[in-house]
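With one protein chain removed, the remaining protein chains of the complex are shown where they sit.
To keep things simple, chains are lettered A, B and C as they appear, and every chain counts its residues starting from 1.
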Amino acid sequence: MSAARVGIVTFPGTLDDQDAARAVRLAGAEAVPLWHADRDLRGVDAVFLPGGFSYGDYLRCGAISRFAPLMDELIPAARGGLPVLGTCNGFQILCEAHLLPGALTRNAGLHYVCRDQRIRVENTDTAWTCEFAPGQEIVLPIKHGEGRYVADAATLAVLESEGRVVFRYAGGNPNGSLGDIAGITNEAGNIVGLMPHPEHAVEELTGAPSVDGRGFFTSILKRLVNA
Amino acid sequence: MARVIVDVMLKPEILDPQGRAIAGALPRLGFSGVSAVRQGKRFELELDGPADEAALSDVRKMAETLLANTVIEDFSIKVEE
Amino acid sequence: MARVIVDVMLKPEILDPQGRAIAGALPRLGFSGVSAVRQGKRFELELDGPADEAALSDVRKMAETLLANTVIEDFSIKVEE
Partner (left out) sequence: MTLDTVKRALETPGERLPYAELGMKDDEYQRVREILGRRPTGSELAIYSVMWSEHCSYKSSKVHLRQFGTKAPKSEALLVGMGENAGVVDIGDGWAATFKIESHNHPSYVEPHQGAATGVGGIVRDIMSMGARPIAVMDSLRFGGATQPDTRRVLPGVVEGIGGYGNCLGLPNIGGEVVFDPCYIGNPLVNALCVGLLRKDQIKLATAPGPGNKVVLFGARTGADGIGGASVLASATFEEESQAKRPAVQVGDPFMEKLLIECCLELYQADVVVGIQDLGAAGVSCATTELAAKGTGGMRVNLNLVPLRDPTLRPEEILMSESQERMMAVVAPDDIPAFMAICDKWDVPATVIGEVTDTGRLVMTWDGDVIVDIPPGTAADEGPVYERPLVEPAGQTALNAAGPCRLPRPTTGAELRQTLLALLGSPNLASKEWVTSQYDRYVRGNTVLAQPADAGMLRISEVMPGAQDTDRGIALATDGNGRYAKLDPYTGAQLALAEAYRNVAVSGASPLAVTNCLNFGSPEDPEVMWQFAEAVRGLADACRTLGVPVTGGNVSFYNQTGTDAIHPTPVVGVLGVIDDVSRRVRPGFVADDLRVVLLGE
């Protein structure tokens, strides 16, 4: 059986594509580079939108990337069930593209913050979290200036009641996110966005002092193999 | 050649930490008399042609799709004389 | 209770990378006819009292010292009716 193929999208200004590819490879899948200007998903089984400062984060984070030619392909595919993970800038892009509800705004502390953050996994039914235990606490790096999740009260109520809050900050909210929300999913559970960086927590030698990020990639592999 | 202004502000129900920080700093700088501050964005667009109805309808589309995120922001458009 | 608007824009000779990026994106979104975009900030200040001369002179000082970085930005003040 050939390895699962996970597409890694690079926009101008994307930074974590190399880390994302490494994390995918370490999990045993094939990392397939996807270029923002191509209208081609290259037949991948899942897509990872990594972090960075696409288009310099100018205007609003993710606002310009959302209109990339590749997104014209990705948006309908994601709506059709293709597993998609967006971290940091990738999460911002998913919200701007309305694949996930709400928006990410300036940190309440008004500063960029880079730190190792405790996070609680609240939903283990998604394509990207099925290998975690419900309520499990993990440590992942966060590094962002605009990660404060906001949505109107009705949207928040729906997210909570449907169990679509996938991750919550534990041990202190770093950015003022409503409900301590660190990550959410869509109704179908195939699209997940979060501010923390699992791809920076997969190796002993580098990155965060944990390898908890591996769970995201073993999850998607398991999901793809069982699919 | 006309200039059109698009003002984008966070919706009133969305917390504006920048505005709040400014409002908090004012008394420390010796300014009283300001009860609230909100910070938004202002875009100045130079049009190639006149700001006629067609152009303004285009600007409205730009504002809706790109300049503002209507999930959290409102916008208003005006032509600069 | 009056509302005063302070618009802050980069001085014309100062590079505006954000405005440039937006102007660059517009044609890709199918919008033509915009030759330049500049992005600035808009502050809405709620005053406790009326926008009389004393209050406006205070706002001017706030703009100079806090709201605008006069090294690279210009500002303008107007009272909202």
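In the analysis below, a residue touches a chain if its C-beta (ideal position, glycine included) is under 8 Å from a C-beta of that chain, and two chains touch if they have at least 3 such contacts.
Quick caveat: nothing in here was measured; it's all calculated off a predicted structure.
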{"item": "Partners of the unshown chain among those that are drawn", "value": "A, C"}
{"item": "Residue numbers in chain A that touch the chain omitted from display", "value": "12-13, 15-16, 18-19, 22, 52-53, 55-58, 111-115, 141, 143, 197, 199-200, 203, 205-208"}
{"item": "Residues from chain C at the interface with the omitted partner, ascending", "value": "10-11, 13-15, 17, 20-21, 24, 69-72"}
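Heads up, the rule we're going with is that only the chains that are shown with their structure count from here on.
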{"item": "Rounded Å distance between chain A and chain B, as computed from the means of their C-alpha atoms", "value": "29"}
{"item": "Interchain centroid distance [CA atoms averaged], chain B/chain C, Å", "value": "9"}
{"item": "Averaged-CA centre spacing for the pair chain C and chain A, given as whole angstrom", "value": "34"}
{"item": "Residue list for chain A, restricted to those that touch at least two other chains", "value": "59, 64, 67"}
{"item": "Where chain B touches two or more other chains at once, by residue number", "value": "66-67"}
{"item": "Residues on chain A engaged by chain B in the complex (per definition of touch)", "value": "59-60, 63-64, 67, 95-96, 98, 101-103, 105-110, 148, 150-153, 176"}
{"item": "For the chain B and chain C complex, residues of the former touching the latter", "value": "1, 7-9, 19, 22, 25-26, 29, 31-49, 55, 58, 61-62, 65-67"}
{"item": "Residue ranges of chain C touching chain A (in the complex, touch as defined)", "value": "17-18, 21-22, 25, 28-29, 39"}
